[in-house]
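Removed from the display is one protein chain of the complex; every other protein chain stays in position.
What follows is subunit A.
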Amino acid sequence: MTIRPLFAALAVTALAGCAADPAPNEQMRLTGQALEQATAVGATVEDVPELKLAEGKYSQAKADMADQSFKDARVQAEQAELDARLAEAKVLTLKSQEQLNVLNTRIARLRKQLGDAQ
């Protein structure tokens, strides 16, 4: 685990209240990508509340980046990334459920026709 030395730093920053974090450029990129992916599978802010959350946090992260509040930016961006990933996963699950419903409808229709034919 590489986070052990981080604990001390975190404790210190928490006490001192000053942020010495580096700019989370890679995290910002990942978050942007996750948002794009969620949108690409058809998630919309109207239908998926997690996407709305993600976009809000991503905007906040961008603002934090501009203010050089890198720790806040990282927190917002990390949460936004997972919000977006959850939005994507929810859309895909919904689609698989719809596919299942279509199949069930077809099967019911086939069964009915078979019932009629016999």
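What we mean here is this: a residue touches a chain if its C-beta (ideal position, glycine included) is under 8 Å from a C-beta of that chain, and two chains touch if they have at least 3 such contacts; residues count from 1.
Keep this in mind: contacts and distances are computed from a predicted model.
Engineer: What name does the UniProt record list for the absent chain among "Endospore germination permease", "OmpA family protein", "Carbamoyl phosphate synthase small chain" or "Protein lplB"?
Structural biologist: Answer from the record: the omitted chain is "OmpA family protein".
Engineer: Which one, A:43, A:61 or A:75, makes contact with the chain that was left out?
Structural biologist: With A:43, A:61 or A:75 as choices, the missing chain is touched by A:75.
Engineer: Hey, which subunit A residues sit against the chain that's not shown?
Structural biologist: Residues touching the hidden chain, for subunit A, are 3, 7, 10-11, 14-15, 75, 78-79, 82-83, 85-86, 89-90, 92-93, 96-97, 99-100, 103-104, 106-107, 110-111, 113-114, 117-118.
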